[in-house]
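Every protein chain but one is kept in place in this view of the complex.
Chain naming follows the written order as A and B, and within any one chain the residues start at number 1.
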Amino acid sequence: MKKTMTKLLSLVLAAMLMLSTLAFTGCQKAMPDFEMPEGGYDGSEVTITFYHTMGQSLQSVLNSAIEYFNTLYPNIHIEHTQIGGYDDVRNQISTELTAQRQPNIAYCYPDHVALYNVADAVVTLDQFISSTQEITLADGSTTILGLTQEQVDDFVDGYWNEGKSFGDGKMYALPLSKSTELLFYNKTFFTEHNLSVPTTWEEMEAVCRQIKEIDPTCIPLGYDSEANWFITLCQQYGSPYTSLDDSGHFLFDNQTNIDFVKELRTWHKDGLVTTQEIYGAYTSGLFTAQGEGEVKSYMSIGSSGGTVHQLPTQDGDGKYPFEVGIASIPQVNPEKPAAISQGPSLCIFQNENPQEVIASWLFMKFLTTDLAFQADFSMASGYVPVIESAKNDPFYENFLSKADGFDNLAALGASVCLAQKDAYFTSPAFNGSTVAREQVGALLQKCLTENWSDAELDAKIKETFRDAITECEYRS
Amino acid sequence: MVESKHKWKAWLYLSPAIVLLLIFTVWPIINTIRMSLLVDYSTIKETGGYAFDFGIKNFVRVLNYPKFLNCLKNTLLLCVLTVPLSTILALLIAVCLNAIKPLQRFLQTVFFLPYVTNSIAIGMVFSAMFNIIGNNIGSSTQLITTAGIINNIIGVFGVDPINWINAGSSYWANITVLVVYIVWDALPFKILVLLGGLQSINRQYYDAAKVDSTPRSRVFTKITVPLLSPMIAYVVITAFIGGFKEYSSIVGIFGDGMGPAGDKGRLNTMVGFIYDSLAASQEGLASAAALILFAIIFVVTMINLYVSKKKTHY
Partner (left out) sequence: MTEHVSMQEKNLQQVSAHQRIVKVAVQVLLYAFLFLMALTVLFPFYWMLISSVKTLAEYQLQIPTFFPRKIVFFNYVEAFQTANLGRLFLNTLYVGVVSTLLSLVITVLSAFAFARLEFKGKNALFAALLATMMIPGELFTITNYITVDTFGWMETFTALIVPFLVSVFYIYLLRQNFMQIPNELYLAAKVDGTSDLKYLWKVMIPLALPTLISITILKMMGAWNSYIWPRLVANKPEMRLITNGLRNAFTDANTQQTNIPVQMAAVAIVSFPLFLVFIFLRKYIMKGVSRSGIKG
């Protein structure tokens, strides 16, 4: 009997050994580094996988774009999949990278790219962008593989620069569609009480106090994203937030930031402002509230992608209870405006087959520079196009021309976004930059809501900042 | 007991299970140990060809991290509160169910329903019920727009709305909500096990007590509980193991932030800590934390088994 036991045991051990060596080698395969083949795209049949977060309506826009793309490149097949939300895409791909099963193209945020780059998995785009290699399309016309200077200039600068915010000057991503934060205000109420729309934070405080006097049971301003508020204020004040420098990524613990957090704390204590997390729901609900005895807000700062949610519901006769106005968010210095830029970019992953990589580039180039797709996608999503010429698309032009504070609020939001194109910024992206984002959001919530006495206030705020830094350093 | 020439048969019967376990459980455990011993290990770094030092620094880093103790505290607190509470409540319900005739089956079914649900989904329902929507809750400038259905219910009895899970809520209010939810979630399994046990107790014991006209409370403590002790021990041990792995109930109610607005991470638990590390691609730290958790559960289970061996009557 001992014999069988030992036999079994040795079998088991052998199996484990085999498995472990397999798994180890699985990990240590180096990522193939893309090199441009001699002839560029050779027209061979390839299938490109594309991970995104698009819902049903956007997928139908994408599908018709793919249909058109295939009339130009019939041999490039696109398989696209929705992988939950942005974080899900990141988690999925970072797991897939360990087995080299990553997709060809994916939706990305800068910090995702930084994470993938730990495994050297993202293909740099500079070699494509500058390529003048000629390509013949299915309809017989020719084009170049890269981008013309005109096409490059067409990208909104702030969006374009996001793709090379990784410290090495190389381009890793192209913007697909972008959103920012906008100030939504109750125009009817503002006109009625002769209030002016604030352009600076000082004016904002004054307007809030005026509104609070008119309607003491209201919360004048709702700001959806605490993290965005903190990061935007850092940018507007010019105070440090994070840096790409490996010797110290997290710089947000400084006096300027402590001071504005303290200031915002008094706003919150006086009932002037609330945020999504503090309020317990999207602040657009507060902004659009109309019922008798319901608490209201008269201003809301939220994503331009959620513009339609800022529209109140019509009454029985199809009339809106008030008109919505949209403006850029308040500034510290209106001369040097800053508004956060968000929304997906696209990146390409390394692949053993160089033709798949080139085909991915061609598809990416198509999505980011095709006028019709950029315009259709924006109209369906509430995001804005990343190329300025999209404004010239006749459908988009028509869409924008109808902008108003009622049914066509999305168009109004889009035109405000387009008008402030020089204000867009993104914060530096590195592996761990999301932790910083999470931490400053949590920090702001805490400093606004905790019941600290005046005597301990300064010490407590300092402590909260320090804790946030500790947390960032532990988690990156 | 059974002749030994069939020993190989036992191994034959066990072989499919053992092979699968070796591949999909034992090997991952070995890999976990490996990852925990490679300093700052991360699979994505490994894919990128980084080399890692060998050592116990991951464990040191986890144990020195101030929030780790907080996670441990939350886990222990929830265990200590929910295990006895749910066991006692389940015992009461099981005894009551056992004492009634009409509607017994119907009620049994009702009490079992929570067993067949997805805990994160039901957690969202609980969170919606306790959620207050408003600003400056609990201060002089408070504005409440929605008090939440639970506050509406306690309002009927003249109780002021309580800030259960929102910004500025107290730690104990949060814990109360979690305890309610966890107990709710744990009841069906326990009721069922205990009821099954009760129904298998020989009626003669009760009849004897009746003849002696023993008071009900004495019957409960002297007959029911001792005879049910193996089942109670089983329920308590599994509840402790489950309790140490508490995670999804907190996500269900507070979301990934593991805490109310304004104090994220306050309610984080050991498993939540492991997840956080995994999400930040810090598999080395996650593995170290998981092994620490394993050691704790192991010790507690051993203590439980020791105590139950002494206390249970077979």
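The rule is simple: contacts are C-beta pairs under 8 Å (C-beta built on N, C-alpha and C of every residue); 3 or more make two chains touch, one makes a residue touch a chain.
It should be emphasised that the depicted structure is a prediction, and the values quoted were computed from it without experimental measurement.
J.: Based on the whole complex, identify which of A:Thr142, A:Thr313 or A:Ser453 touches the chain you can't see.
T.: A:Thr313
J.: Return the single residue from A:Asn75, A:Thr95 or A:Gln151 that touches the missing chain.
T.: A:Thr95
J.: Check each of A:Pro37, A:Gly85, A:Pro216 or A:Pro334 against the chain that is not shown and name the one that touches it.
T.: Counting the whole complex, the residue in contact with the absent chain is A:Gly85.
J.: Just the residue numbers, please: which parts of subunit B touch the chain that's not shown?
T.: Output for subunit B: 1-2, 4, 6-7, 9-11, 13-14, 16-17, 20-21, 23-29, 31-32, 43, 89, 92-93, 96-97, 99-100, 103, 107-118, 121-122, 124-126, 128-129, 133, 145-146, 148-149, 152, 184, 187, 189, 192-197, 199-200, 203, 207, 210-211, 230-231, 233-235, 237, 241, 244-245, 271, 274-275, 278, 283, 286-287, 290, 293-294, 297-298, 301.
J.: Mind pulling the subunit A residues that touch the left-out chain?
T.: 1, 5, 19, 22-23, 26-27, 53-56, 58, 81-86, 88, 92, 95-96, 98-99, 101, 281-282, 285, 289, 291, 294-295, 303, 305-306, 309, 313, 381-383
Heads up, the rule we're going with is that only the chains that are shown with their structure count from here on.
J.: Can you compute the centre-to-centre distance for subunit A and subunit B, using the mean CA position of each chain? Integer Å is fine.
T.: From the centre of subunit A to the centre of subunit B is 37 Å.
J.: What part of subunit A is in contact with subunit B in the complex they form?
T.: Within the complex, subunit A touches subunit B at residues 1, 4-5, 8, 12, 15-16, 19-20, 23, 27-28, 30-31, 91, 94-95, 97-98, 100, 115-116, 118-121, 217-219, 268-271, 274-275, 277-281, 285-286, 289, 294-295, 431-432, 435, 438, 442, 445-446, 448-451, 470-471, 474-476.
J.: Spell out the part of subunit B that touches subunit A in their complex, as residue ranges.
T.: Where subunit B meets subunit A, its residues are 4, 7-8, 11, 15, 18-19, 22-23, 26-27, 30-31, 42-49, 61, 65-67, 131-136, 138-139, 141, 143-146, 166-168, 257, 261-265, 276-277, 279-282.
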